[in-house]
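Presented below is the structure to which this report refers.
A single protein chain has been omitted from the complex, and every remaining protein chain is retained in its original position.
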Amino acid sequence: MPRSSCLNWGDRLFRWTCLGFSLLILGLVAGLAGELAWNSRLAFRAFGPSFLWTQTWDPVAEHFGALPFIYGTLVTSAIALVIAIPLGLGTAIFLAELAPPRLSETVGFLVELLAAVPSVIYGLVGVFVLVPAVRQTGLTPHGVGLLTAGIILAVMIVPFITTVSREVLLTVPRSQREAALAIGATHWETVWTAILPYARSGIAGSIFLALARALGETMAVTMVVGNRPEIHASVLEPGYTMAAVLANEFTEATGDLYLHSLIGIGLVLFGITILVNGLARLMLLKLGHSR
Amino acid sequence: MLSQKKFLTAAVAGLLVAGSPAWAAKMLLVNGAGATFPYPIYSKWFSEYAKQNNSVNFNYQSIGSGGGVRQIQAGTVDFGATDAPMTDDEMQKAAGKVLHIPSVMGGVVPVYNLSGSPKLKFTQAALAGIFLGRIKNWNDAALVKENPGLSLPGDPIVVVHRSDGSGTTFVFTDFLAKVSLEWKGRVGAGKSVNWPVGLGGKGNEGVAGLVKQTPNSIGYVELGYATNNNLPFGQVQNREGNFVDCNSQTVTNAAASSLAKMPKDFRVSIVNAPGANSYPISTFTWLLIYQSQADPVKGEAVIAFLKWMLGEGQKYAEPLGYAPLPAEMIQLEEEAIAQIKLP
Partner (left out) sequence: MRSRVLINRIAFGLTALCALVTVSALFFLLGYIAVHGIGALNWDFFTKLPQPVGETGGGMANAIVGTAKLLLLASAIGIPIGFFGGVYLSEFGHGRLGFAVRYAADVLNGIPSIVMGIFAYVLIVLPMKGFSTLAGGFALGMMMIPIAVRSTEEFLKLVPDSVREAAYALGVHQWKTILFVVIPAAMRGLLTGVLLDLARVAGETAPLLFTALNNRVWSHGWTEPTSSLPVMIYTYAIAPYDDWHRQAWAAALVLMLLVLAVNGGVRLILPKRRIVL
């Protein structure tokens, strides 16, 4: 920045405004973390760190443990990513590279629309279409469970991956493409060796955005996951996620220990999110920003 | 561009907001929340009451009895509703003295989804066994014994329970705890318990919905939810050993024996009541109202509604699958309502 603009009131004011709002964001997160920690202290005081690996959730005996919910959240998100990443990235590559511009625009717009569908509607369709479908396979008598929830989540997060990845792929400079083609690469090889690496950080960003969405998704999951705080080896069994239990039991938790245990789960979810985001940031730093 | 879009959004929304019925701006809104058990009749009452008295609107949200208790404790609603009377602990936590006003009675029935919709008989032990996970299939010996004529399938029983804090759960588990020592020791009674088996549905609505959609499932809901959704429900064996159907009469019979020693605060359980023709899983459902009302206008509106409820309101009970309050109760309640103090 040229020295004269340091004395410029316009620049300073603008910079302070932007800084102010940024600090507000930090403040909100800190406030949220503080609230969660303060309002869950009773649970951690009563159970200690074993709260994290205890399997029981017993409101009558007032014995609470968060493990079933942690397990459910991680498993459903993992299933969702396994399905959504190839599907979403594949679609984005198709739209950015192969499809003629008009088709790419139209289909890209349609995929954005998929992101616009509210989560309850996914839940609605999940309840009336997916659950009976899973039941039809005969593998399970009821159709609800971690797998069903994972599939719904996958459909919900694909558009996040596709939309952002497509935009990023489209803004990769032509020079990259031309360089690869000039040395005799096929179209796919160009994509694989020249374009995707350039767009790496944007694509990774989109995946972590999608994961963040999957971890916190509440409504669609609670409608199809079975709402059962238990851990089973099979993903066809009903389960529970951290977000779902909060939705179901928060307004009703009478008894301080119960309420604090629920908020403790909120804190754990908060913690997992920080971990995931930390990894995301680390990944992006390693891959390096390309500008 | 950004400011242009925001202006457009503001303009459109402003029109919408302004377009809200302006004449209703002076209308009083009284908010309540709680049990899903009486939701159908509450919503009917509020709708009918508003027709007769269009200066006040009641907004009731069915978030579960636990929610009703929590929110009235916090003072975020004007009245609460629950089918599980508040414990002494819970009453301590409220901001003032809370009155329990019984509004109507009802019964919790075991609903199921079986092909052919047979009418089943459940012994007390059988119900406990199913919800404990001991009785796993429909053609278990215990069920076949009481239902000889019907050919029950060999499919596994899919149990459905409440995922939220529920008075209906309290009533049902209270019953199971009273009739099964194993249930009492292992699970206990409460608005939220550690269910040995089953899927969770939200609200009476959620359980009814799940049972309706899941073949070979069984759940527990308030009678009205069963009848209004054509869900078959079973007869339950009562204390005297008779298999009783749940209807307005059998529920009223269950209340009869408790009338003699009705506590002043109306907090009483009529589960597993004596009487040859009493339905064993019956209950009152209560409105939770602060004895000292903070707002005179709202307080008056609430009192006026309560009086209507005890009078004209009771006639809506039976058609919707509930039982009207006995005359003796109404007398006692009118005395209780007179205790509500306005500032």
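Each chain gets a letter, A and B, in the order it is written, and its residues are counted from 1.
In this text, a residue touches a chain if its C-beta (ideal position, glycine included) is under 8 Å from a C-beta of that chain, and two chains touch if they have at least 3 such contacts.
Model, not experiment: these values are computed from the prediction.
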Residue among A:202, A:238 or A:255 that touches the chain left out of view: A:202
Touching the absent chain when the full complex is considered, from B:228, B:257 or B:292: B:228
Residue of A:59, A:72 or A:123 touching the missing chain in the full complex: A:123
Where the missing chain touches subunit A, by residue: 1-2, 5, 8, 10-11, 13-15, 17-26, 28-29, 31-32, 35-36, 39, 86-91, 93-95, 97-99, 107, 109-125, 127, 129, 155, 158-159, 162-164, 167, 170-171, 173-175, 186-189, 191-192, 202, 205, 208-209, 212-213, 215-219, 223, 242-243, 246-247, 250-251, 263, 266, 269-270, 273-274, 276-278, 280-281, 291
Subunit B residues that touch the omitted chain in the full complex: 1-2, 5-6, 9-10, 12-13, 16-17, 19-21, 24-25, 27, 29, 31, 33, 39-40, 43-44, 46-47, 50, 57, 59-61, 63, 74-77, 201-203, 205-206, 208-209, 212, 224-225, 228-229, 231, 320
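Just so we're on the same page, only the chains that are shown with their structure count from here on.
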Distance between the centres, which are taken as Cα means, of subunit B and subunit A, whole angstrom: 37
Subunit A to subunit B touching residues, read off their complex: 56-61, 127-128, 131-132, 135, 141-144, 222, 226-228, 238, 240, 248-249, 251-255, 258
Residue ranges of subunit B touching subunit A (in the complex, touch as defined): 63-67, 69-71, 73, 89-90, 93, 155-156, 158, 163-166, 187-195, 198-202, 213-217
